[in-house]
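Structure below; questions to follow.
Note that one protein chain is taken out, while the other chains of the complex remain in position.
Chains here go by letter, A, B and C, matching the order in which they are written, and residues are numbered from 1 within each.
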Amino acid sequence: MFIKFLVKKITFLFKQNQTPPIETQSAEKKTKGLSDKLKDNIDSLKLIFGDSGDLKIHEILFGKNLELSGALIFIDGLVDSKTITESIIKPLILNKNIGDGMEIENMSMDIIKKTILCSGDMSEIKDQTQMIEGCLAGETVFLLDGFKEALLISTKGWEKRNVTEPQTELVVRGPREGFTEDFRTNTALLRRRIKSPDFKMEQMKIGRKSLTDVCIAYIDKVAQPRIIEMVKKRLEKLEVDSILDSGYIEEYIEDAPFSVFPTVGYSEKPDVIAGKLLEGRVAIIVDGSPFVLTAPYLFIESFQTSEDYCIRPLYASVTRMLRLMAYFISIFTVPIYIALTTFHQELIPTTLLFTFANASEGTPFPSFIEALIMVFSFEILREAGLRLPRPVGQAISIVGALIMGDAAVAAGLVGAPMVIAVAFTAVAGFVIPVQIDSVSILRFILMVFSAALGGFGIAIGLLGILVHLASLKSFGVDYFGTVIPSQDLQDSFVRMPLWSMSGRPKDIAYIDKKRRKTFIPSTRRSNDHQET
Amino acid sequence: MPYVIFAFLVIALIDFLPLIKQKKYKELFCVGAFFITGVVLSILYVSGVVIPSPMVLLGDFLKKVLHLSY
Amino acid sequence: MQIDKGKITAVQFMFSVACYMQASSLLTAFFVGITKQDSWIVVILAFLVCLPFLFIFISIMRNFPDKNLIQINTLVFGPVVGNIISAMYIWYFLTLTSLNLRDLSDFVHQTIMPKTPSIVIMFLFLLVCAWAVRFGIGVVTRYNTLFSIIQIVILALAVVFTANLIDFQNFLPMFDQPAMEYVHGTHVVSTIPFGEVVVFLMITPNIKLPPKKISKFFLWGFVIGGIVLVVVILRDTAVLGNVLGLFSLPSFETQRMASLMEALSRLEIMFASVLIILLFAKVTFLYYVTVLSLAQIFKFETFKPFILSIGALAIVYAFILYSSSMQHVESGTNATPILWTLFEFVLPMLTLLIAKMRKLPQTEEVV
Partner (left out) sequence: MKKNFTTSVNRIISVILCLSITLLTTGCWDSKEIDTISIVTGIGIDTSQNPDEINLTAQIGKTQPSGGALQQDSAGGDNDSFLVMEATSKGILSAFESMNTKNSRTPFLQHNQVIIFGKEQAEKGVQSYIDVFLRYYQMRMEVWFLVADSKAKDILTVKTQPEKNSAISLSEILRDETNISESLRINLKDFVSRLIEPTSSAIAPIVSVQKGIDTTFLAVDGMAIFKKDKMVGQLTSKQIDGYIWTMGRIKEIPLEISLDPGYGNMQAFNIKCSMKPIIQKDGVISVSLQIRGQMVLDEIKGFDSMNLNEIVPLLQRAANEKVHQDIMNCLSEAQRLNSDIFGFGTAFHRNYPKEWKSLKNKWDQLFPKLKINTDIKLEIINPGKIGASLNMEDKK
């Protein structure tokens, strides 16, 4: 009956969503125009912002005989005070000959913008909401008494973390810079790598309270318009309070929220994102999060690391197959061990069977419960290792695993082969950090199947996973399409040399299919000494 | 016996609810026909009634009537 | 009006034909009892006998590129007779699904898990198949390439592992049985593994390829499947010799004896799981074809409602079909081949002849 309650709760949750959007604060916000009285504007601003300490209102008088009175409004900390003084206050105050040649009436905002202020990025705004948004985004609002328009001058400048090497994707070879929390730095990092004009970045603001900048980056004629449209449509549908990290967006726009496999990729390294953009994918950059999302994310991508493309192809292919095997091992070792020791003892060679029998002679639990205890304790140790500060964490997880395993065997609670199997799966699970959630969940499901039905249970579990993988689609692209023999096999199980991978991925790229002419290395054509 | 009934209940729950909601009665009728044959046959089988298998019947028919057999 | 819009590439089609035929490679119990050590000759004869019928299937596909078998029947034989023939075909597909399901549960019963009730084996297996069929042709044939290649690799491994047991003298008393045995054997083999390829006429609209080029891929898939069957039989006869006729599952016994050294022995569970996965591909495909043809004959726009009801029917039908596996083998060698010849050879030939006589494909544009 718990299930029925669960179903009702989830369906209610979604029904409630279908009702016409409830009165949210954004709908009723009438676009209140600015009044020409400077005082009224300032008072209304004070009313809206309340007495938040970091709101600065700076009234200045300028003009030849100080007849113009204006006000600068900005949030302290978000703005760079040096640029404000340089590009706004100095020109206004020091320029003595404002207003002498012209009367006050035809003195308009764009004259000030064009002639007086010397800041690159200015825009005129007419209503209060834009003013508030601009002010909160780190821009200075310039109000002039007697004029309805206001001027937004971009003076962003706050404390930023500088570009460092990301902790998650450590590489031996290949670029080491990673994204930071600052939106503009991230877009700049990408722009520096792809300098072609086709590289488009469409910006939008999401989240009623957080107004986070979200940018959809893609390369025209390489990314399919169908995919771009789909990403935009899904992003626009978000009526959310706040977006604090790209993880939020990932959950909203991914294809199968209940599946164990992630269908939206993320990375912290600009060269990885640049590579994916050039393959025809769409990137989503979120202000305040160093992780940039990539839209159609396939299963095989979790086995591709940025280092694969910086080292020579043969070794890269070997490591890629190693990762695939590690993934397979980390899911299947414990279930197969359970199936072997409880169902199909005839498969173990006789001498090995006796060692297993000796090992599990005194142990009280059946092997499934044994496996459950060990896997569960390894997961706890892993989590503990992650949460503690860096140096302490590593030590704890390793020492804990050793002591725990050894003590369990000594106490006769668990057989020694079981500890080896579980340790092996735990270590193999770390090889592919991206799929860590699918590994730990699938391992558990398969353990249940193998405890219930042995080898046949594992076969059924495997087939179930394969069918689920085949049915998954990420933004209209088959999630596990690498099994069909096609041109994309060049970069899936093995990494073919760069000079032979001339086409972009078949079902992701759009018209511009060729990324490089197939270049045959010189050794083939003629021997080297003729080269020089 | 209870498992069989429970299984068929679940199948009915999954298949027929959407059909009824979408008011596709022609489909409901066809699928219902197959569903009922399934239920009847399984109830009979589980309660031990020997159901003549069509393949054996056809085999005998071929052997006796048409003498077409090895 | 095409129910399942999914498209599969030509290579996928080729390998699903090969995978479909490889699935019945282990269950050679039928004809091994008849022609003991000459079974491999019978398989080659059956392969040659089925080649012309394969070309019949290919020309049907070429004449009606965007129609599946049910639509062809109604078009060629007219609505009333066409529907009767289509109904017979649907019964044929359903029986094939149940037979293969029965084969699987007998296999799992006799080798891996004798005490598990076969209802559990069948129910779980069919649950996964139903889940695959729900997503249409794309998922059903997605893994056939992988499965087919894995089976070929495992077969090569098996031959290497049984190298020390192989004795070529076991083939020798060739053509030692009366001629009638060979005719019977060829008939059985040409209907069970080879003739079942008629099922692929149901998915002609789903192949992403101009009709003219289908024949090359269909032929190659058929050849790969045929070669695998012959190699399996050759290996079994070479290893078991005159003991071949004793066993109900000769291939499994051979794989049980296969061993390289002391450590690399006892690998039959690896071969058994490959067979389970291949049978999964075959049963899913047959299940998909049954459900698709039902939806086609009743002209629905989606086949999803049929899936679970037909699944339940297939399980019960599998229990009713044969009371025991001996009866299954006995009728499999005597009655079934004659029945299946009607579906696999006579009816397709008839459809092609009538289509040629009424010069149907051309008039079809006019209508």
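Brief remarks follow.
Rule of thumb we're sticking to: contacts are C-beta pairs under 8 Å (C-beta built on N, C-alpha and C of every residue); 3 or more make two chains touch, one makes a residue touch a chain.
Because the structure is a prediction, the values reported are computed rather than measured.
Residue in contact with the omitted chain (choice from A:Leu136, A:Ala357, A:Val399 or A:Leu498): A:Ala357. Contact with the omitted chain, checked across C:Thr35, C:Thr111 or C:Ser309, is made by C:Thr111.
Considering C:Leu124, C:Val188 or C:Ile315, the position touching the chain not shown turns out to be C:Leu124 (whole complex).
On the side of chain C, the interface with the absent chain consists of residues 110-117, 120, 123-124, 127, 131, 164, 169, 172-176, 240-243, 246-247, 253, 256-257, 259, 262, 265, using the contact rule stated above. Although one chain is not shown, part of chain A still touches it, namely residues 3, 6-7, 10-11, 14, 17-18, 258, 341-343, 345-346, 350-351, 353-363, 366-367, 409-413, 415-416, 448-449, 451-454.
As a convention for this text, only the chains that are shown with their structure count from here on.
Computed centre separation for the pair chain A/chain B is 51 angstrom, with centres defined by C-alpha atoms. Centre-to-centre spacing of chain B and chain C amounts to 23 Å, using the average Cα coordinate of each chain. Those residues of chain C in touch with two or more other chains do not exist in this structure. Within chain B, no positions touching two or more other chains are listed. Of all the residues in chain A, the ones that touch chain C in their complex are 343-344, 346-349, 453-456, 458-460, 462-464, 466-468, 470-471, 478, 480, 483-486. Residues of chain C touching chain B in their complex: 95, 123, 180, 184, 187, 294, 298, 300, 305-310, 312-313, 315-317, 319-323, 327, 331, 333-336, 338-339. Within the complex, the chain C residues that touch chain A are 9, 11-12, 108, 112-113, 116, 120-121, 124-125, 128, 131-132, 134-135, 138-139, 142-143, 145-146, 262-263, 265-269, 272-273, 276-277, 280.
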